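Following: one structure in structure tokens, then a few remarks.
Only one protein chain is missing; all other protein chains are in place.
Each chain gets a letter, A, B and C, in the order it is written, and its residues are counted from 1.
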Amino acid sequence: MALIFPKSTDKYVKIGAAVLGLLAAGGGALAMLVGYPKVIMTGYQPVQPVPYSHKLHAGDLGMDCYYCHYTVDKSSHAAVPPTEVCMNCHTRVKANSPRLEKVRGSYETGKPIEWVRVHRVPDYVFFNHQSHVKAGVSCISCHGRVDQMIEVKQVEPLNMGMCLDCHRNPAPHIRPADQVTNLAWKPDRDPAEIGREIIQARGINPPEYCSGCHR
Amino acid sequence: MADLAIKDPHVTPVLVEGNPSLHEVTNDVAQIVEGINRNVPVQWYIALAITGSITLLLFAMLGYLVATGIGVWGNNQPVGWAWDITNFVFWIGIGHAGTLISAILFLFRQKWRTSINRFAEAMTLFAVACALIYPLFHTGRPWRAAYWLLPLPNTHLWVWPNFRSPLVWDVFAVSTYATVSALFWYVGLVPDLATMRDRATGLAQKIYGALSLGWRGSARHWRNYEMAYLILAGLSTPLVLSVHSVVSFDFATSVLPGWHTTIFPPYFVAGAIFSGFAMVVTLMVIARWAFQIEHLVTIKHLENMNKIMLATGTIVGYAYATEFFIAWYSGNPYERFVFINRAFGPYAWAYWTMISCNVISPQFFWFKKLRTSVAFMFVLSIFVNIGMWFERFVIIASSLHRDFLPSSWGYFVPTWVDILTFLGTFGLFLTLFLFFVRFLPMIAVSEVKGMMAHQQMHHDAHGHAAKDGAKTHDASPGLTPVTGGGH
Amino acid sequence: MIQITKKLTGKKYWRSLDQYYQTTEFQDWLNKEFPTQAQEMIDEPSRRNVLKLMAASFALGGLTACRRPVEHILPYSRGVENLIHGKPLFYNTVMSLGGSATGLTARTYEGRPTKIEGNPDHPASLGATRGYHQASVLSLYDPGRMPNVRGDGKDSDWNGFTSYVQTLSGSLGNGAGLRFLSEPMNSPSFTAVKKHALTRFPAAKWVEYSPIHTTATAQPVAPRIAFDKAAVVVALDSDFLGLDDTTVVAVKEFVRGGRKVTDENPLMNRLYAVEPQFSVTGAAADHRFRMKSSEIAGFAGALLSAVQSQELKVVGQGNSSADKALSAIAKDLAANRGKSVVVAGPRQSGAVHQIVHQINQALGNVGPVVTYLKPASDQTRPQLDALKELAGEMANGQVNTLVITAWNPAFNAPADLEFEANLKKVANVIYLAQDLDETAMASKWAIPAAHYLESWGDAVAFDGTASIQQPTIQPLHGGKTAAELVAFVSGYKDLKAYDIVRNHWLPVVGGEKAWKKALHDGVIRPAAAVAGSAAPVFDTATPAPPTGGYEVIFVPSWSVFDGRFVNNAWLQETPDPMTKLTWDNAALVSQATARKLAVAMGDVIAIERNGRKVEGAVMIQPGLADDTIVIPVGYGRTKVGQVGEGAGFNAYKIRTSDTFGYGGGFNVSKTGRVYPLARTQEFEYQEEPKLVGFQEDVVRPIVREGTIEEFKKNPHFATEMVEHPPLKSLYGDYDYSKGQQWAMAIDLNACVGCNACMVACVAENNIGVVGKEQVARGREMHWIRMDRYYTGPVDEPQVVTAPIPCMQCETAPCENVCPVAATVHSPEGLNDMVYNRCVGTRYCSNNCPYKVRRFNFLNWHINEAEVTKMVYNPEVTVRMRGVMEKCTYCVQRIQNAKIDAKVEGRRWLKDGEVTPACAQACPSDAIVFGNVNDLESRVAKMKVSPRNYGMLAELNTKPRTTYLAKLRNPNPELQPVTAAEEHHG
Partner (left out) sequence: MVVKHTNSPALKEKSVYGVVAEFDRPEALVAAGHQIHHGLGYKKIDALTPFPIHGIDDAIGVPRSILGYIVFGFGLFGLLNAIFMIWYTNGYDYPLVIGGKPLFAWEFSIPPMFELTILFSAFAAVFGMFALNGLPKFYHPIFEMEGWERATDDRYMLVIEASDPKFDIEQTPRVLSELGALRTEVIAK
């Protein structure tokens, strides 16, 4: 009787299967790579309405983070400063630079500057800056070397895995209170060791249970 | 079930009537498919149009549900589960007959299974497909449940399922069952697909050819094939028992009076077989009439299934009685109340529907006249289907609606969405079935032929075999076909 | 829950149904009873929301999109004084309701008040609140509030009103045609403005009126009863634990006085309640007797002669159980001379109060227990007389200008005064309107009223302690206060509320510093002297109400008070403590009366007297006086915002000035219509319903109670009510002996079932309101509910109440069954519920023996106005559709307290440093929360009380919330049937 499939069919079937297998494997690997939090959740760097350079202020001029983000050790929110704070200096410094147009405008009209939010956690996560800063967790742990960024960029995934890694092993991220905002801090010995000592002394026990952050 | 084995080796039961030749058998089955291929009877299209539109209705309801919320159903506090899980258990239960026939009856060497197992297995798959809708869509956020219930990584954090939860056990049990049943079904199909391939022409031949993977029926194939089939049967037997046991754990491991019962696993399994066979009978009665295969699916087959329904139905009835006794005997007031409430409370109507359909009606099958009457068994099998649905509803709703604290007691009333969704699953079920009978051999031809050849041997050997039915195989000169007969 | 299958009228809170009320389909549909139809009706509108819903759900689900939507941060342009973004600010203020002031503390976030607590320094609050106070913050954000000034039925503005007043003031002359109608005055600064106004217009008249008579307003003298000094209390038609007063003082003192029973000190006060309705006071009573209001006077008289006659032989004339008990009660009183009290409710006539006063005098209770104070208001004549006179003057055109600062008189004035009609006869009606209500529609000018949380004011408490009403937010709709309006109309053009209040108080307190302190403390010390005469004069002139036929009793509603909270969804959904009815009022009748009328639950009856008629649904409530119909007033508003419209029926329609409190002579007829009622609790008894003959009687030992005698005999009677095998775990137990372990103890003997905890919980935890249908379907969301069970004989039952929050079981059945580990245990013993992990299988709720878990069957927040969303507590996630939620012990408060402690370098919290909303609001201090591992904590001490038992602990759930059994202190001479005895017998 007539042949259903030519002789070569099986060859092609084998090749096809092999190709499919490779594609599946490759695709899976790719998905894992792309899906990896560090990859998909970082790198967000929006353009801000005012060309404010953290590198200049926090880095070169060496202003302390607290100066602008003055509620970071008092409240869950790290306040984005009122225009007032900018004007404390800029009434004299660069008083009529065109790049500060928006700032002066806001100060005169009382209309807020529309800063674009860079770092965010979902609504159901209750992150508290005060408790972290007071415990000695440096800004750098979540925000990176902001003092070297001209335009602020998200460098950490800020996902739950990241939170838990630190909550389960806080020592490497704990610093003496006076070094929290010193992003360039280079201790002479193993920072984790220092962290452990502080944890011992202060009895720091970060929550690992759900209601610690989800309410 | 060994008591269902054919008692007397001398009188071989008529499992195929009119003593057709093997070729005629092949034709009878294959031509159902091919005949349709050439000119499909208009009835088929009408049927498909009806079931198809009901299926669309199902999808519409599910879409509406996902878009709006579980609130479109009647579920409430305290009746957190109602028709959703009732339908799930109902369909899963129906999904037990197929694998049971293929596996357990195979191990018990029930030759009569060969004419109905393919059909029953198909039914199993479609029933499980319908069942699988509910565990997913009864959740408040199915788009999350879809992958959070499985041990898969997730971008935010690898939070894992809770393996203490019977629902997770369910996910494993039901998905395993679905997979294994599908494999079992396909393995059984391969030789017949080869047969179809060798009869077909053109595109059909290509398709059947591809599906049959170049099956040649070589002795080397058959040897591995039989081993695989035997192993699958051996695996499926505990599996089929485990599935409904695990489903029953959803209730048995809870603290709720009326759910927290050790009798559930066996009693659920019995109930599942009961409902499964009922559904097979319902559909088979229609199919054998519609496709004129009465000589392949004989009264004998149907009668055997009715016997099994009689047996399992009685087991189920006994379980109901035991529940009551234990509730009384436990002296636990909550336990006692739940059962009194079942029989005499707001859901008494459901309870007595269940009793009359599941316990009383199958008793008619004690009479041979009735259990061999096609019309009667058809009606009765439908009653059993209804009864078994109500069993699940009674267990779920009547236990939930009045539990420990009277302050939180309530009542459940279904909404039109509840009703149409359930109706829709029947649409899906039947649509799949229509495609099955249209494109695949609904009877395991190779097995039937094997069995016939074996009975042929029997005649030639004019029953010189030993008195024991099981031994006959070994005794007859090494020419006994195996599938459907066993070694 | 037959209601489910039936038509449910009344406003659906979470979606509008206007379009249906016109259509004919709706009318046909009314007659059908198929749930499928009902479902159609309910679901139709939400199809339009499909897309919104999907969006909402995904957004809230926190789906990480590859492309992130741009979010803006808008900082202040200039910093705000002492505002720290994300930290709450607390302001002390004061709220007046029904003529009494309650000092409150408002919690604000970024200038939004979100939560009200009691001010512990305030004598009328002592830190606790009623549901009204808790919910008042929602009324502030009510989208139905009066949005702008209305003149001559058209939208106008303040300027328009100004010019109008300018032209008007010319025509006012000496004020002969000028009248003022205000709420009962308890605001010193407003009183000052009033004086100014009346001096400016000498011929003008000022009338005070409130539709609800409270202890503070019913009589020309305000009795001050120190319940903590009374060993025996006899309440005659008095709901002093309930709504006789909107403050919580009586509850606090009554409980402190003799309900906090310990095994060292098993002393308990005794409460007799003789009443027509079934009030929470009756529920708390050790002996409760039902008696028609009209018979109270006779009973009081008999009691008087009994206590006066030395041998106490006198018995009551009637043959009710109360009359039989009379001599025993008299003996009991006589045995407690100087430390007992008889109290009559504000609905009773002055004559009754007179008698009660004489009884107290005869018993020497006046002085040690009862003193009489000057009411805050200086209006000496009975309110109704003044109002009647005003109505008369309006009718015959003597009034050409009427300034109304009282709430909605057109709706709530006695029907016989035809107030709404008479308003039309007045040329210039100026009305300070909360919303566009009946009165606003009948007025020439309607001015938006400022909410107390957004305006300056003051109020003086019963003991003369004044408090400044401090605003927490700018007026949302540019509302005015009563004082401002009156000042404005009477010619003080640009006098702001702030000036009015400050000008009045600055000299009084003496200086800026004291003023600041007054604002900070929320009270002004010393209190003004308010002592009244020892020989009080009661209003005996007003004749007693008519009798005969059916007697109707008009009571304030727990939900809407006099109707002003009809548009407040939190209160509407909070069930009545006794009837468990939501979103409606009903005509409450006893079984006997229901039989007599041949009506069942939900049957609509017509109640008629002198041609005034109203139709309303019947609800059968055990324990009411026969031939008596109890009707909560305030429902059946016709002009109201989206929440309250169509809820209940308007009892004011048949409430005339002669039947103001209660009255007989009503005719009742059946209409044949049925009106479905939505209740949160359908089963009234702990006894299992008798379904079949051979079923034995089982009383479930859930809310356990006994008598004080039983307690003395066997302090552990409660735990011994249940026998069970030793509770062993398959795996062995988890160790909770370390660290802080949170737990709660609820003293059922203190709880009066006032529901304050429920409303407080709703306010604190952003709990969704579901509306009437959904309640009827059993989908209400309250994290803490108030279970109410009747015990004893059906016609003379007693009542036990129990707040049921999550038990935070150590071996929680809910946790085991969750497939995605969305509910797990914290090392501090909390049963955490993780909304963002929940997929909503509802398995946990099924497996919860207490059924305290609540599922978001639909998106309850979908139709909430933007302004209403301002009330959300930013510390708590707003749950989306499809997830489970439940009581968390206010974990947000625990976490914040822990953070504060850590910042201070403390590991452990002090006892009382964290208080859940329910415990904080509780007027009777029944709910106590704390760390059980701190043996000094109040909760740890309660846990070791012999009365302490775990509900359903026999299931080995190891609940963290436990209960202290309820006790009754019956008079040995009157053998009562207590539930405890039924357990044994």
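Side notes on the structure shown:
To be clear about the criterion, a residue touches a chain if its C-beta (ideal position, glycine included) is under 8 Å from a C-beta of that chain, and two chains touch if they have at least 3 such contacts.
Since we're looking at a predicted model, the values are computed, not measured.
When you scan B:Val16, B:Val66, B:Leu232 or B:Ile308 for touch with the missing chain, the hit is B:Leu232. For the chain left out of this panel, the touching residue among C:Gly768, C:Pro813 or C:Pro916 is C:Pro813.
Touch with the chain omitted from the figure is made, among B:Trp73, B:Phe249 or B:Trp409, by B:Phe249. The omitted chain makes contact with subunit A at the following residues, 1, 3-10, 13.
Interface residues of subunit C facing the missing partner chain: 729-734, 810-813, 815-816, 818, 821, 824-827, 958. Although one chain is not displayed, its contacts with subunit B can still be listed: residues 21-23, 26, 151, 157-164, 166, 168-169, 172-173, 176, 179-180, 183-184, 186-187, 191, 194-195, 197-199, 209-210, 213-228, 231-232, 235-236, 238-239, 242, 246, 249, 446-447, 449-450, 453, 477-483, 485, 487.
Just so we're on the same page, only the chains that are shown with their structure count from here on.
Each chain gets a centre from the mean of its Cα atoms; for subunit A and subunit C, those two points are 47 Å apart.
Between subunit B and subunit C, the centres computed from C-alpha atoms are 57 Å apart. The set of subunit A residues that touch two or more partner chains comprises 40-41. Counting only residues that touch two or more partner chains, subunit B has 155-156, 159. Residues 60, 62, 64, 66, 68, 70-79, 84-87, 824-828, 830, 832, 834-837, 875-878, 888, 891-892, 894-895, 899, 902-903, 905, 907 of subunit C touch subunit A in their complex. Against subunit B, in their complex, subunit A makes its touches with residues 1, 4-5, 35, 37, 40-41, 159-161, 164.
Contacts from subunit A toward subunit C in the complex involve residues 40-41, 44, 46, 71, 74-77, 79-85, 106-107, 109-117, 120, 122-124, 126, 128, 130-131, 134-135, 202-204, 207, 209-212, 214-215.
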